[in-house]
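As you look at this complex, bear in mind that one protein chain is not there, while each of the others sits in place.
On to subunit A.
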Amino acid sequence: MEKVVGKKGDLASLILFISIMTLFLFGDVLVKEVNVPSFALQVGTIFLSILLEAIPFILLGVFASSLIQTFVSEQMVQKWIPKRPIVALVPAAVVGALLPICECAIIPVVRRLITKGMPLHVGVVIMVTAPILNPVVFASTYYAFSANMSIVYGRMGIAFVASLIIGLIVYVIFRNHLPLKSIKHSHDHHVNSRLTATLTHAVDEFFDVGRYLIIGAFVASFFQVVIHREILVEVGQHEIIGPALMMGFAYVLSLCSEADAFVAASFTSTFAPASLLAFLIYGPMIDFKNTLMMLAYFRRRFVVIFIGVVTTVVYVCVYIFHFIG
């Protein structure tokens, strides 16, 4: 580590190491005597489960991102992307659909592609489509809603349309800005091998994004335990408030897009289809956990505007669908 920290840093590491080993060996014995309220245990359990589930995928995303950083050049990216900005939206959505990646893994990848010269709006489209239009998510939605195929196709269809509109709006607003936190790139570690460079990047990025993930997961698990689902039922059938409420619910729950269909299915009897669709489309695009992860990578102003755009577009799309369907 840094020279400034020097010996103190080493000492701290040593202490940390010893405490971790103690916990590893005797952790559960230590707490036998302590009486922890079940509320705290519930929050803790859900918190850790969100993390355990996300960590492998974040690692994958972080690795993919470091590989791109090390092996893909700006010229390659520019060659692949269609010159006309609007035309580039559709292939972006298709790329998003082909990638079987969830929202945790896609953010590091997209931000890296953007630093490599991919236009922002194209990156955004990939970011919002990948977690929904994806074979695994289609399968889980199908099993959860096999009795109601309009939800399954509605989810995929609306997500596709909404992502194109979102990309378009982002293009109009941020045509000439790059809202990344660090655009400057002096990453020429005079390192002997590209492998070491890749691994080093992966660790740095893991810690950058991990901090936000942990905070996000904690807040999400708190909401998970606090919210009494019966309260939602009261306003569930309302056709204007219903979808908005379910979007807010999806936001705070921060579920993985592969699993949210089953949670949505548990609301089938109390919520109108439009509300369920709002939940299923909005949740994977934005939730508390990935808002914080985006803050690790993008400027605050962009994150706020992006959330505003996604929220409006998804709501309007679901509303229109409600009237057509």
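Simple rule for what comes next: contacts are C-beta pairs under 8 Å (C-beta built on N, C-alpha and C of every residue); 3 or more make two chains touch, one makes a residue touch a chain; residues count from 1.
In this section, contacts and distances are computed from a predicted model.
Participant: Which of the following names does UniProt give to the chain that is not shown: "TIGR03943 family protein", "Phosphoribosylformylglycinamidine synthase subunit PurQ", "2Fe-2S ferredoxin-type domain-containing protein" or "RNA polymerase sigma factor"?
Facilitator: Not shown, but named in UniProt as "TIGR03943 family protein".
Participant: Tell me which of A:156, A:169 or A:220 is the one touching the absent chain.
Facilitator: Of all options in A:156, A:169 or A:220, contact with the hidden chain holds for A:220.
Participant: Residues on subunit A that touch the omitted chain in the whole complex?
Facilitator: Residues 1-5, 8-10, 12-13, 16-17, 20-21, 23-24, 27-28, 30-31, 36, 38-39, 41-42, 44-53, 55-57, 59-60, 63, 140, 143-144, 147, 182, 184-187, 189, 191, 196, 199-200, 202-208, 210-211, 214-215, 218, 220-221, 224-225, 227-230, 253-256, 258-263, 266, 269 of subunit A touch the chain absent from view.
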